[in-house]
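Note that one protein chain of the assembly has been removed; the remaining protein chains are unaltered in position.
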Amino acid sequence: MPSMPVGLTRDLPAGRVMHAEVDEVDVVVWRAANGEIAAWNNRCPHRGMALSHGFVRGNSLACLYHGWHYERSGRCSYIPAHPDLEPPATIHATKYAIAEEGGVIWVAIDGDASGSENDLDPLRSMIVDASEETLLTAASATALGGGLPDAGPEGQFSFGADVVRLLCNALGDDRTQVTVLASPALPVPRRRALSRWCEAMRRLAEKGGAS
Amino acid sequence: MTAFTLYNYVLSGNCYKIRLMASLLGLDYETIAVNFYPGFEHRSDAMLALNPAGTLPVLTAGDTVLTDTQAMLGWLALNHDPSRQWYPAADPLLGPEVLQWLAFSGRLTNSAGLARLHAMLNWPVDGEAARRAAVRDLRELELILTDRVFEGRTWLVGDRPTIADIACFPYVALSPDAGLEHDGYPAIRNWLYAVRSLPGFTTMPGIHELHELREPADG
Partner (left out) sequence: MSLDYAKNDWYAVADIFCLKDGPRQTRLLGTDLTVTGPADTATVTDAEGNRYPAQLRFDHVWTTLGDAPRTLFEIPQGDEPGRRRVPCGVVRVRCSPLRAVENFLDIAHFPFVHTDILGSEPQTEVRPYNVEIRDETDEVWATQVKFFQPQAARSAGDGIITEYDYRVPAPTTAVLYKTCPPKPEAQDVIAIFVQPVSETECDVWPWMALYDDESTFSEMVQFQHEIFVQDRSILENQRPVKLPLDPRMEIPMRADLTSVAYRRWLKKHGAFYGALTEDA
C-alpha cells in the first residue's frame, strides 16, 4: 500500500504524540527528544490502551495507563510496576514505515514510506466528512476572491500564480484527512484567505458535492 | 485569609475554569462541594437563594456574589493579577477581543459541554444536536488558531495567555468525553498543550497530567 500523508512536521514538535489512521489501521505517530519520528500500531500490548494518549520521555514513548516505556526500536524497556525487571523482548510495539519530507509526515502500513516531491509549503491539515472524489470536485467548484481555480493534476488547484495542493488520506468511505500545501512564502493574509477557501471547500463537499 | 469561596462540582468544566485560573494565579481559596450530581443540589432552595439561575460555579468574596463564569474570570484577573496581563481590560483592541472569546466560551459550554453531559451523565438533552454544534465550534476555533500559526502566535489574544484561553480551554480539552476527538484539529492540539504547560496548571478528570514534564522515574 502507498504512503499516506498523516500530518505536518510543524504540528508534531519533539516530545509530542499524535493519533493517525492509515488504511483503516490505528496508528500512533510520535517524535522523540532527538527529533526522530516513529509510527507504531496504536495499541499497548499490555491492556490494549491507545498509545496516542501516551507521553514522551527522552527517546521513549510511555503508555498513559501503566507507564510502560517503549524505546525507538519498539521494545518495551521499563515497566514501572516492576522497576527491577528487564522486560522480555517479546513485549514490543508494532512498527510501521514513516518518512518526513517537505514538512509533511508520511506513513505506510506495508512496505517503505516516502513523501511526494514538491516545492510547496504546508498550509494546514484537516478532516472532511466526504470522500476524496467528492472533495476534489468541490474544490474545483469553490471560488477564491471571485474566481474559480484552474484544476491541475493530482489535487492541484491554481489561483493565478498561487497554487494549492490537496493530499488525501481516506479515513473511510465518506471521511478524508486532507493535507493542504500552498505556494511557498505567501504573505500571511493570503494564507488566511486560502485557509478560508479550505473551509468553503469543506462546506460544499459535505453538502454532497459541487452543485 | 482566602481570596474567595467557590461553590464547586469536581466534574464541571465551568467550575474548573475558576479552579484553573486560581491555580495559575497562585491563589488560596475555599471550596464548598455542591452535590450537582446525583443530588441536583444546585437547584435546592438554599442554592437558588444564592444563585437564582441555579447554576454552578458560584463565587463569593466579601459582599461580592458572582454567578457567571466569565464574570468570575474577569474578577479574578482584575483583583488578583498585579501584572494586568490575564485580562487587558483597558486595552481598546485587546480588551474587546477577550470579551468576544468569553462569549465564544459560552457557546462551547452549550455545545461541547452539553454533548459531554449527555454522553457521560445521561443529561436529557439532544446529544446529536449538541455534538453537531460542537463540531462547528471546534472547526471555528481550529480556523482561528491556524491563523495564529501563520502569524507566529500561540494565544487567542495578544502575545500572552489571557482569560480568553482559560475560558475556552476546558470544554475543548474535554470534547473526547463526548466522542469528539481532536484528530482533525492540529492547531487546537498545540494550543491545548501550551495551556497544559503553563506554570501552575492543574488538571481535572478527563484532562491528564503532562507526565513528560515530571522527573523521569527511570531510564
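In this document, chain identifiers A and B correspond to the written order of the chains, with residue numbering beginning at 1 in each.
Keep in mind that, in the parts below, contacts are C-beta pairs under 8 Å (C-beta built on N, C-alpha and C of every residue); 3 or more make two chains touch, one makes a residue touch a chain.
Treat the numbers as computed from the prediction; the structure is a model and nothing was measured.
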item	value
Residue of A:P45, A:G74 or A:G115 in touch with the missing chain, whole complex considered	A:P45
Given A:P13, A:P80 or A:P189, the one touching the chain that is not displayed	A:P80
Interface with the undisplayed chain - residues on subunit A	26, 42-43, 45-50, 53, 64-67, 79-83, 85, 90-91
Positions on subunit B where the hidden chain makes contact	9-11, 33-35, 37-39, 41, 119-122, 176-177, 179, 203, 205-206, 208-209, 211, 214-215, 217-218
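The rule is simple: only the chains that are shown with their structure count from here on.
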item	value
Of subunit B, residues touching subunit A in the complex	139, 142-143, 146-147, 149-151, 181, 183-184, 186-187, 189-190, 193, 208, 210-212, 216-219
Interfacial residue positions of subunit A with respect to subunit B in the complex	7-8, 10-11, 15-16, 18-21, 53, 55-58, 62, 64, 67, 69, 77-78, 80, 83, 124-127, 177, 188, 191-192, 195-196, 199
